[in-house]
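Take this structure first; my questions come after.
Every protein chain of the complex appears in place save one, which is left out.
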Amino acid sequence: MEQQYPVLIVIIPMFTAMVLTLAGWFKPAVCQPLAVVGLLGSFLSAVATLLQIGAGEVISYRLGGWEPPFGIEYRVDSLNALVLVMVSLVALLVAIFARKPVEKELGNKISNFYTLFVLLVTGLLGMTITGDAFNLYVLLEIAALTSYALLAMGRGRAYMATFNYVILGTIGACFYLLGVGLLLIKTGSLNMADIGTILPKLVGSETVLVAFGFLMVGVWIKMALFPFHGWLPNAYTYAPTATSCLVAPLMTKVSVYIMLRIMFTVYSADWIFNVIQWKPVVMVLAVVAILMGSFFALAQRDIKRMLTYLIVAEIGYMVGGAWTGTAAGLTGTIYHIMADGLMTVCLFMVIGSVVYRKGKAHFESFKDAFQSMPWTMGALIIGGLSMIGVPPTCGFFSKWYLISGAYQSSDYAFIVALLISSLVNAILFIRIVETAFFSATPSEIPDPHAHHEVDYADSPVSMLIPMWVSALALIAMGLYTGEIVTRWILPILPGGLI
Amino acid sequence: MSQSIVSFTPLAIVLTSALAVIPISLSGRNPNLRELWTFLAGFLKLMLLFSLLEPVTKGIAVQFELWKVLPGVSLHFSVDAFGLLFAFVACSLWIPTSLYVIGYMRGLKEHAQTRFFACFALALSATAGVAFAGNLLTLYVFYEILSLSTFPLVAHHQDGEARTGGRKYLTYLLATSIGLVLPAMIITYQMTGTLEFSSMGIYGDTVKPGTLLVLLLLFLYGFAKSGLMPLHSWLPGAMVAPTPVSALLHAVAVVKVGVFCNLRVITGIFGIEILSKTYLDTVICVIAGVTVIVSSLIALSQDNLKRRLAFSTVGQLSYIILGAGLAQSYAVKGAMLHISMHAFGKITLFMCAGAIFVASGKKYISQMVGLGHKMPFTFGAFLIGSLSVIGLPPAGGFISKWLLLKGTIAAEHWPMMVVLLGSSLLNAAYFFPIVYQAFFGKGILPENENVKEAPLACTLPLCLTAVISIVLFVYPEPFLTLATLAVGE
Amino acid sequence: MKVLSLIIALVMGALLTVILDDLPAWGDAQSPANAHVSAYYLENAYKQTHVPNVVTAVLADYRGFDTMFETGVVFVAVIGIMAILRREGVPKGAKSRKRPPHQPPDPAITGVATRFIVPFMQIFGLYVIAHGHYSPGGGFQGGVILGASVILMAMTGELKSALNRMSEDWFIIMVGLGFLIFAGVGLACMFYGGNFLDYSALAPLFSGTPQEAAITARYHAMLWVEIGVGFTVMSSMFAIYTYLASDGWMDRGL
Partner (left out) sequence: MEWLQINYNYLLVIVLLMIGLWAMIGKNNLVKKCIGMCIFQNAIIMFFISMGVKAGSTIPILNYTKIDGVKTYLTEASMYANPLTQILMLTAIVVGVATLGMALTLVQKIYSEYGTCEEDEILEKLN
């Protein structure tokens, strides 16, 4: 049984999806509980896998029993085990959270929604766990197709936004496939670790270099790194609440993980930082992504849209951290993949609750929110503090490592960009909190000292619980930073870093 | 520190007021019960502090490790004489201020009192946390908590002005702490591998003076709560807060935390010796000296009483930093002592300003002509507070300023002596006219004819702190002992 | 935008042209892509599975996991298109008449021709699925042919008449069922103690020495799997056509 955990992570939600289709076609009410049960199973398997892995170990699971590179292999080290736990946890929380908003927004498509939801999670988990470059492509497409459908369920402007995403997403996926093809033509293998052992013999091959370019551009489009970010804000803004809660935290983070895999497992740190001289260019992209995301976020009145621009900025954090070429920077990136997943889901759930109660997520919707939705706003504050990077939330520690890495590699522009983005985040969240806290201005209403009563109308408990779990997870993760870093991240850092 | 013991007491002190937030928020519907909790927590905290006095005066550091967050860095408390001194100042002033808050808030029938008391208690916890912080990270954590917990207090009035002030307040403090302190801290950690305070400094001899200068500036300006120019303008802006907030937070907790952090960094991270070896002490002195003089000049021109007090605070804070920058044991002792002396003096002044506002509704100095006869206790206390801040006997401020002066002489830092003396004159120039006009000025405003003293809950605390200011002149031993210990003599 | 896209396309083309000399010559049997892994399949597929069609062997067994998710992709497409396109208020099983009725052209000739062709198409489709082990074919190909036969009915007659043969209930169930058959075979392998999709674990179901039984198990499991694929592909082709052609109303076709 123990050795089957890796595959269970993926196939439990997959079977759940099939059962959901059949059961949900006749009785939609059973969908949400089934989805929660399935994702819980997946989450528990992911945790069990994570705990199985010793320092620096790799668990290899042979699908179909064929030895790699001939069969498909699942390779789990503590890097993807961590990402798996994050993904399945976030998915589980959103599945619990989704019940009410889905009933409200997608009343007659509940079974479709949960089927696609669970399949999207399957795709993301499969992308994370697989050790095979082509298997990754297939699951990438599963995740992409489900996310197209889920985003397009938002109707109205969502269709056009999603269409743009379909086009760009397909370009991204095709570039990835083309990159895999070029690697296949030079190495004859699809297994990432196997390619990784062959590539060093091909030093100087232009094909390998161009393949790297295609792979990188492909994942950058998928993760919406500047200048490929154009599709993201619209697509996520017009999506249904539950969809954006799931897609926003996970899609981009998993793409970042894939970038790390390509960089450090398929290719090697030594090749990337010593042979090719791309680092300055990528660092510029990361810095511009951070600055641009932050400033566009500043200009938004719709909070959901504002958060989507913050995602663009956070992508810059992670790409920049990985490309500093330092152990600390890479640690920061890996840590931030998880931290940012949790932060984003927490904030999107908060926004989702506000939309659920007030219909919109404009600044005006937040008026008096502290009186009417105190618990929701509490979660907003914790999520916001983590975005800003206030200790002891985990946002602080990811910044700590990222800045350390940038300092070691003398990327001072990146440090400055990180700090500016923190400040912008601070301003943004101060603005929201101010509106939510102090909008009832005693001097502006006729009787300044009259007790200003606002009806208590917080989100339902089914939405508050996942929201607070994610908020508390932010703090818990911050407090256990040392543990996480020393036990799981440091042992798997590739050689060849500063 | 040669010896140390492990004890829960520092944590308990920090937690007393933090935990008090829960009963305070729960008993929002019963104001008397709510305030009982505040006082209980206040006294409990003070008693716990006294229990720390004994080991600390024997030169034993009280340690408590809270949590290991990063490899090599943990959140931990370490109580030494300086920290204890600061904690004493903050906690002992909490009780009279609470009393005063009750009188003030109920007198003006302010809204959202429960939120106010809850945040107040939280701010006190953060202050204690800063005082006991054993390393830079812990210091930073509690510094941030303090910024955030005081934001609702500053923006308490919820009108346009309060929101602007609050936004400015938080933006300045967060921007500097994230933008300057955080990178400085990370760079320090990268260079030295530690963030623990050490009286020798942690940089060693290998770091270049240029780097040290940059780090020093990052730290000095990063802790913007200390109001060094040009990053001082949040402080007058934050005066939109209700007066008790200005009193406790902007005379004691918040600004003193900033100064305390600066002192900690100067003595614990850089180390006095390295600073004087690299002549960086002069940099500190110049920055602080300029701030002292300029802010005193600005204060002269302010008509709003609270703003004048605010600029006075900016100047006085820089005395403390200047004292540390002199890198001389008398001066450092004077600086530490000035934290407490100025705290008692300034809180008296702020409470007086609040009491005047409660009684007469007046904010501007020009409208207070002749009020002295109507409110003799308030203005009497104001006089004593002024004396203390200026540094004249018979108030406690004299002792600290005297020590500072002695420090300049011992260090043969003549320009700084001129700065100290000159600014004391300026202090006198902006305080005495207020008192003079109140008692001897002609032409009392017609609407002031019927003004009486503020309610007892307002007047009593300010008289109390005024008396303490005088007592501290006669009997400064408690704080002096701690300061002497902290300097290490 | 036009200029920009042209530049992007040209840059990509230039990059690929530059590396042409670095690529192995066309038709080189010794190039890495043809040697490393693929040669292993050609040399060992029959030994290990007794399936002479190497494509089928690799598709359904060596890389069966990919193929399972490939079925998943089709499944996702159906569910996704249904989620976006299906109109609200169309009852399940599609009996709605919200839109004004539309008179189809008289299918006198096409209808008769279709009725004549469809049975042959379906027989051929089944053959392609079943004979995939020995000749070009398999679940996808056969499934598409079967799907095409139903679509042909829908195109020449009314969509209604095709839906009477294969209602919405049915094709949704079949889409899920096909996927479930594939994954179920994989799960069965786990219950017999092997890894997921390790068909040789099903050896106890078959006679012969353990080694032979394992090979037989692989051989048979591949057929089951292909049948599952056929189910999904057939019904999904029709489902996608139905939703797209009727714009989600489920009442009439093109």
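A few remarks follow.
By letter and in written order, the chains are A, B and C; residue numbering begins at 1 in each of them.
Here is the rule we use: a residue touches a chain if its C-beta (ideal position, glycine included) is under 8 Å from a C-beta of that chain, and two chains touch if they have at least 3 such contacts.
Just so you know, these numbers come straight off a predicted model, no measurement behind them.
Note that the undisplayed chain, when the full complex is considered, contacts A, C. Across C:V58, C:L146, C:A201 or C:V225, the single residue that touches the chain missing here is C:V58.
In the complete assembly, the contact with the undisplayed chain comes from C:V74, out of C:V74, C:A154, C:A183 or C:M250. Residue-wise, the contact with the chain that is not shown comes from A:A149, picked out of A:V7, A:A23 or A:A149.
Residue-level contact of chain C with the missing chain is found at 1-2, 4-6, 8-10, 12-13, 16-17, 20, 23, 25-29, 31, 33-35, 37-39, 41-47, 52-55, 58-59, 63, 66-67, 70, 73-74, 76-77, 80-81, 84-85, 134-136, 140, 240, 243-244, 247.
On the side of chain A, the interface with the absent chain consists of residues 134, 138, 141, 144-145, 148-149, 152, 156-157, 159-160, 162-163, 166-167, 170-171, 174, 177-178, 181, 184-185, 190, using the contact rule stated above.
Here is the rule we use: only the chains that are shown with their structure count from here on.
Chain centres computed from CA atoms place B at the largest separation from chain A.
This structure's chain pair with the greatest number of C-beta contacts is A-C. Computed centre separation for the pair chain A/chain B is 43 angstrom, with centres defined by C-alpha atoms.
For the pair chain B and chain C, the distance between mean C-alpha positions equals 74 Å. Chain A has no residue in contact with two or more other chains.
Chain contacts: chain C has no residue touching two or more partner chains. For chain A in complex with chain C, the touching residues are 4, 7, 11, 14-15, 18, 21-22, 25, 61-66, 69-72, 108-109, 112-113, 115-116, 119, 122, 126, 132, 134-135, 138-139, 141-142, 145-146, 148-150, 152-153, 182, 184-190, 198, 205-207, 210, 213.
Here chain B touches chain A in the complex through residues 67-71, 73, 75, 109-111, 137, 140-141, 144, 148, 151-152, 155, 157-160, 162-163, 166-167, 170-171, 174-175, 178-179, 182-183, 186-187, 189-190, going by the rule given at the top. The touching residues of chain A, counted against chain B in their complex, run 385, 388-392, 397, 399-400, 403-404, 407-408, 415, 419-420, 422-423, 426-427, 430-431, 434, 437-444, 448-449, 451-452, 478-479, 481-483, 485-486.
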